[in-house]
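Complex shown without one protein chain; remaining protein chains in place.
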Amino acid sequence: MALLELRDVQARYGPIRALHGVSLTVDEGEVVALLGANGAGKTTTLRSVSNMVRTNGEIVFDGRRLARRSPEFVARQGIAHVPEGRGLFPELSVWENLRMGVRGRLADSEAEQVIESFPWIERRREQHAATLSGGEQQMLALARALVSKPRLLMLDEPSLGLAPTVVRELFAIVRRLNEEEGLTVLVVEQNATIALGLATRAYVLEVGKVAVEGTSDELERHEAVRKSYLGY
Amino acid sequence: MQQVVSGLAQGSIYASLALALVLIYRATDVLNFAQGEMATFTTYVAWSLMDHGLSFWPAFAATLVVAFIGGAAVERVLIRPVEHRPEIVIVIVTIGLLIALNGLTGWIWGPEVKAFDSPFPLRTIDVGGVIISLQDLGVLAVCLVTVALLWAFFRFTTLGLVMRAVANSQDSSRLLGVRVGWMLALGWGLAAVLGAVAGMMAAPALTLDPNLMLVVLIYSFAAAVLGGIDSPIGAVVGGLVLGVVINLLGTYVDFVGGELRLPAALTVLLLVLLIRPQGLFGHRVVTRV
Partner (left out) sequence: MPKIGPMTVLKYVFVLALAVFIAFLPQIFDARLDAASSEFRVGQFTLVGIWFVALLGLNLLTGFNGQISLGHGAFVGVGAYVAALLSLGRPGLELYMLDPPSWMPIGDGMRPVFTIPIAALVTGVIGLLFGFPALRLGGVSLALATLAVAVSFPIIMKRFDEFTGGGGGINLNLPTTPFGWDISTRHWLYYEAWVTAGIVFLIAWLLTRGRVGRAWRSIRDGEVAAVSSGVNSALYKTLAFGVSSAFAGAAGALLAIEVAYVNPDTFPVALSILLLASAVIGGLGSLIGALFGSLLYVFLPIYSQNPPLVSWGFSNQAPAVVFGAFLIVIMLVLPGGVVGGFRRLGFLIRGLVARRPRAQTAEPLTSGTDGD
């Protein structure tokens, strides 16, 4: 049984339909990528899982239906969603942001594990989150998500606005966590190349529907995908 | 100098209520026009408790509990259903609450003025040649201690951290599993407590009638806007500054005299709104973008 399953999910913003029936699965321990151009509905898919947008269709997580529950409830099921824009609290300090990953109650021991991957956080505890660089903010957002030991990590455009070296570093951390600790990841990316490098399987969304799906290898060889998203 | 202390005492009352306004504004983006009436209502509850034999400080404590519950209840029952509606709708709901509470207070307790005994002795003391009333000192102390306790709560407790996060971004908090609704109710509860403190400190001097806090509310609006509607420090500083300035103006400037104090404060409000809408310490402007 898949950890996360979407069956024919439709979503709309007011009168505008963003998703026209998306179906996908994410199995435990996998890294699945959601690809597609701007406006294809990738972000909306993640927001549908978190119930931040009105949906029809079924969303099942670990056997439990998520429809109509609040975003808070979804998060408490063990789904950590790092949104586009990172969702940090700009007026809080780095450490306070990290603490919010477990809603404030963070023992130093719990934090240790996460700090391993992001050692600089320890040094810059009191700094205001708003003053961090883009890469650091993304790292902090990821660290915050990990502190809650989620069952599923959802990343929305993590590479957006970041320098290539930072992106590589970030994705390396995610890969390590997936390989060493079996962290399940659903990542939305416009940068298809790097996403396919990380993921085992991927879906390509177009205009609110799944256009192509398959393993990374399959997609890397797929002619249309190559031309539109991989650039060769 | 005596006027300054007096002004500070008055100002600390404005500061408390202003802080309540700012608290709610930061958390829910709503300017609660009914904050004053909520404070008046809870002050009357205190009066009733004392009328039935309780002495001041136990009544004070009990009233704070009542205020907290009441404030949280108002948020859940009245504000929650309309929080996504346009600004004008929420403003009107709080105005409706203002009207209804004002009437309810008069209905339950009658419109006659009631005496509200001060917990502080009516003596004055001589500090280095300046005569200061203990009443003023007491009010100042209570308000500032309340504000300080609240500050400590936000700064040092987990719950306080979570509430600060919610004020920063409700959506981000939701994604982390925070039950934002309860946090907002908590915020309104705390604001109501601040209002109750302000009311119980203001009542002895101003005498208790249903319109007690209406005037204080206006001063507090001016203080909150002066300090910056989204800045808690601003609310406190704004309140104290306003209290002192108004008191000095009233005493030493003939034109203002005793009667035009309120219009003077309102002129300050208008000037700030027109010239520097974000106030002394604030970043956001009062309107919702």
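A and B label the chains in the order they appear, each numbered from 1.
Keep in mind that, in the parts below, contacts are C-beta pairs under 8 Å (C-beta built on N, C-alpha and C of every residue); 3 or more make two chains touch, one makes a residue touch a chain.
Here the structure is a predicted model, which is why all the values come from computation and not from measurement.
In the entire assembly, the chain absent from the figure touches the shown chains B.
When the omitted chain is restored, the residue from B:L134, B:L266 or B:L280 that touches it is B:L266. Here the missing chain is touched by one residue of B:V4, B:V91, B:L248 or B:L280, and it is B:V91.
Screening B:L78, B:A141 or B:I233 for touch with the missing chain picks out B:L78.
Listed for chain B, the residues touching the missing chain in the whole complex are 31, 33, 78, 81-82, 85-89, 91-93, 95-107, 110-111, 210, 214, 218, 221, 225, 259-260, 262-263, 266, 269-270, 273-274, 277, 285-288.
Rule of thumb we're sticking to: only the chains that are shown with their structure count from here on.
A separation of 43 Å divides the Cα centre of chain A from that of chain B.
Interface residues of chain B, counted against chain A in their complex, comprise 158-159, 161-162, 164-165, 168-169, 171-180. By the touch rule above, chain A contacts chain B in their complex via residues 50, 52, 70-72, 75-76, 81, 83, 87-92, 96, 99-101, 103-105, 144, 148.
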